[in-house]
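Let me begin by handing over the structure; questions about it come next.
With one protein chain held back, the other chains of the complex are shown just where they sit.
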Amino acid sequence: MSATMDKNEGGFRAWLNKRLPVDQFMADQLTGYYAPKNFNIWYFFGSLALLVFVMQIVTGIFVTMHFKAGEATAWNSVQYMVREVPYMWLIQPMHAVGASFFFIVVYLHMARAFMYGSYKGPRELLWVIGMLIYLALMAEAFMGYVLPYGNMSYWGAQVIINLFGTIPGIGPDLVEWIRGDYGIGDATLTRFFSLHVIALPFIIALLVLLHLVALRQVGSNNPDGIEIKENLGADGKPKDGIPFHPYYTLKDIVGVGLFLTLFAIVVFFVPTFGGLFMEAPNFEPANPSSTPEHIAPVWYFTPYYAILRAVPDQKLGALLMALSVAAFLFVPWLDRAKNKSIRYRGLASKLLLAVFFITFLMLMWLGLKPADGIYVLLARIFTVLYFAFFILLPFVSKADGNGPVPDRVTYDAH
Amino acid sequence: MSDHAADDTVPEVDESRRKFLIAATAGTGAVGAVLTAVPFVASWNPSESARAAGLPTEVDLSKIEPGQMATFFWRKQQIYVVKRTPEMLATLSAHDGQLKDAKSEKSDQPVYAKNDQRAIKPEVLVLIGTCTHLGCLPKTRFTPGDASVMANWPGGFFCPCHGSKFDLAGRVFEGSPASVNLKIPPYSFEGDNKLIIGVDAPAKGVA
Partner (left out) sequence: MTPTKIAIVLGGLALLSGAVSANEGGHAGWQRPAENEISNLPSLQRGARNFMSYCSGCHSLKFVRYSRLAEDLKISDSLRDQYIVKPGDKFSDYIKASMPAADAQEWFGKPPPDLSLVARSRGSDWIFNFLTTFYADPNSRQTGVNNLQLPGTAMPHVLASVQGVQNAVWTAVEHKGEDGKATVAQEFKTFEPGVVGSLDKEQYDEFARDIVNFLQYASDPTQVERQGMGVWVVLFLLMFTGIAYMLKKEYWKDVR
């Protein structure tokens, strides 16, 4: 796709490139960056995550124009904006639904890493940076949910902030420090507003940039888990690589189109998604005297919430919940297989991973349910299975993932 | 272009098809981008509340003394309502040569206010109290002969920011930084003593 350069354009381009390395950047990062040619559907979610990030920022900028942070004003300002400001009835739900879609994309993105061993060396740091993004994102989403100050905003904040009280010694003081008051109120809301609008987006943006630089440094993994840089052609380029531009730019555009179609269906037709994306109790203003029947965090937190509730002891439950998130950080070193991809590991590894995925989803479902009856037993079983994955991984991977791997990727034309 | 690990012969690249598809995709994408921008840009338009607050303002004219001015708010703007005496009205015709736009050709006023008195009823002057230079509030200088304003001052308005001068119909004097006469909002009367700022008078011909 070489552009026809007329004299003027050549002039401007030359002028620009003398001052900013535009052409160099394009050549290095796009047409000159070779990615494996066997990417499948699981490889859309990185670029989609970037898309959702941009969408949240843009819709967030507009929502912030009308939101009035403050105990007495927050709830009213949200109603005012969606009812009286032109088109905010569309933009505000885009922001709320976008948060849930962000996590759908991120979880699928993480699942890919598990299936193809994308966290294994030399990509351990890429994985760690990704986990830091995940943690920052969880904080960002939590604070964002508190801002409208509905009844679930209030009580959800109450439960989560109280968790910090379980930390031995500093717990109670820490809780008061986070809240800025003896109870959740104005002080908490205004500081969450600042963190949600400026501090965390900034941090996330920097982490995303680092994530992309780290990826560029080591190159992408692929579904076969073999390093394409180990097999170079006569031109010095990987035999199994193709230039990112135009092949993956064009492919990612199709992914964007499909994603936006799904997103539009939800935003325009089922924005609350059956109460999963916007919970019914949050259509009532915050009421410190009245707890909703079932306090549950939004669905993307419920796996960890299920683990918290599964443990009968409050302190131990909080600790296990924290560990369940932290465990992800160690996976690059827990996985001791030679082969990266699940395709070239044995049945034991495949079973272990399948059970882990089912466990995660089951815990997610259980976290949404009330904590009584059979759900308690199930939550305990799946909590054990969850941690079993991380404990067994070093042994299963060592035993199971050492067979032969092909030296060329498997590719079917499409 | 198609630089990759190919072992077979490279098939013919249909450049024209590629150009067409690029144009189709880019074109549709551009249309989509513009359509997406519409709700965001439109959200800056005045909201329901702004429009509700922008409803007409009613003025009881019996409360204003002849020769006096009262100010009101309409759509976030200061509105000057002046009860003009016959003496004030008499000054209007004597200085056309010193005005930039004596016939209000270039200024912004409703059609029923485009006359020599710039009003429906000569004794009631309604102006938007914003200097047409850079937006300050012009001050009243109703006393004729006030030499501090200028020689042979007929009475009118003086803007303290940059020195623009307007007569008792809001028309701008030569030598002022402002270039057009003061604006007039839509207004109408209900009975003898009620002025409605914000509602146009029904078209009945020039009053």
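A and B are the chain letters, set down in written order, and residue numbers restart from 1 in every chain.
Throughout what follows, contacts are C-beta pairs under 8 Å (C-beta built on N, C-alpha and C of every residue); 3 or more make two chains touch, one makes a residue touch a chain.
Just so it is clear, the model here is predicted, and its values are computed rather than measured.
Peer 1: Please pick, from A:Ile161, A:Val298, A:Leu320 or A:Leu353, the residue that touches the omitted chain in the full complex.
Peer 2: A:Leu353
Peer 1: Tell me which of A:Leu258, A:Ala326 or A:Leu377 is the one touching the absent chain.
Peer 2: A:Leu258
Peer 1: Going by the contact rule already stated, which one of A:Val22, A:Leu316 or A:Leu361 would touch the omitted chain in the full complex?
Peer 2: Selected residue, touching the omitted chain: A:Leu361.
Peer 1: Mind listing the chain A residues that contact the chain we can't see here?
Peer 2: Residues 37, 76, 79-80, 83-84, 89-90, 111, 115, 242, 246-247, 250-251, 253-254, 257-258, 260-261, 264-265, 267-269, 272, 274-276, 280-281, 283-284, 299, 342-343, 350-351, 353-355, 357-358, 360-362, 364-365, 368-369, 411, 413-414 of chain A touch the chain that is not shown.
Peer 1: Which chain B residues would touch the chain omitted from the figure, given the whole complex?
Peer 2: 1-2, 4, 6-8, 10-11, 13-14, 17-18, 21-22, 24-25, 28-29, 32, 35, 48, 52, 55
By definition in this document, only the chains that are shown with their structure count from here on.
Peer 1: Quick one: chain A and chain B, Cα centre-to-centre, how many Å?
Peer 2: 50
Peer 1: Please name which positions on chain B make contact with chain A in the complex.
Peer 2: It comes out as residues 1, 3-5, 18, 22, 25, 29, 38-40, 42-43, 45, 47-49.
Peer 1: In the complex of these two chains, what residues of chain A are touching chain B?
Peer 2: 1, 37, 58, 62, 65, 80, 83-88, 90-91, 233, 235, 237-243, 253
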